[in-house]
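Pasting a structure here, questions to come.
The complex appears here without one of its protein chains, the remainder shown in place.
On to chain A.
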Amino acid sequence: MRLKLKNIFLLYLVVSVLGLLCALLQLGQPCACPPAPGAERSRGGARGGAQALPTIYVVTPTYARPVQKAELVRLSQTLLHVPALHWLVVEDAAAPSALVGGLLASSGVPHTHLHAPTPPERRPRPGDPPWVRARGAEQRNRALRWLRDTRTPRDGGVVYFADDDNTYSVRIFEEMRSTRLVSVWPVGLVGGLRFEGPVVSGGRVVGFHTGWRPERPFPLDMAAFAVALPLLLARPGARFDPQAERGFLESSFLGGLVTPQQLEPKAKNCTEVLVWHTRTERPKLRQEEQLQRQGRGSDPRIEV
């Protein structure tokens, strides 16, 4: 072909038509646009598509003791890595405290601060051994009430009960996000075992691997399951029974929601441990107590 102006124009036309066709093909595909540029610019990569993700509602009952602030601080540092998360902190107290309020405000985690006191007859008594703690049933029920009051089934989302002394890998939150009814996974260092969890066969839960009271309808720890919010809202009667026997608190709640066969196994068919039931020692404050008896205790205005 001779190098005529006509040919050059023809070539140019062909190239631009091809480019146009490519662009039109792109039009049919899902758009990778960022949402509102100003607000979303300050969010991290993990939150880039936050709008589309079902929200995880993390319910944490907490009570005042020396290590409370430390526990909540390190839990908040984990939760800060999870996009589309709403933290419901429920204090076992008659009124919200400044310590927890201040901590939540500066944590950077979207949250709601609630409180619900445990009735005196269910609180640990002075003579009880140190491992006896209040069950947290009233606090979790308070959070359930908040969800029922403020959320509709259309909202979608998942509810997870996360105690403030456990350890969570960031991955467990991504595992639970796809819950349709109730999902389950193993929990490390609980029930007197290295880990306790469901036995899965053919992608379904067929039994439970536990060393303690296997006759429980749901021999699971509180941190071992997550409930889809629409299911919770469809069962207004589902709650934690504060009168339930020790170890049966989870069953009292789950029994009103699903049968064991309906549980959805996560964490690679329940073969990976992504959450651990760690417990923090009570710190030895003997010198502090001595000083306080002498009226020379540490400055209570310095928050610990």
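Just a few scattered comments:
Just so it is clear, a contact is a pair of C-beta atoms (placed from the backbone, for glycine too) under 8 Å apart; a residue touches a chain by one contact, two chains touch by 3 or more; residues count from 1.
One rule holds in what follows: contacts and distances are computed from a predicted model.
UniProt lists the omitted chain of the complex under the protein name "Galactosylgalactosylxylosylprotein 3-beta-glucuronosyltransferase" (options: "Cullin family profile domain-containing protein", "Origin recognition complex subunit 5", "Probable glutathione S-transferase GSTU1" or "Galactosylgalactosylxylosylprotein 3-beta-glucuronosyltransferase"). For the chain left out of this panel, the touching residue among A:A70, A:L114 or A:A244 is A:A70. Looking at A:L20, A:A64, A:V132 or A:A234, the residue that reaches the missing chain in the full complex is A:L20. Interface residues of chain A facing the missing partner chain: 9, 12-13, 16-17, 19-20, 23-24, 26-27, 31-34, 41-48, 66-67, 69-71, 73-74, 77-78, 80-83, 106, 108, 167-170, 186, 188-195, 209, 211-212, 271-273, 276-281, 283-288, 290-291, 297-298, 302-304.
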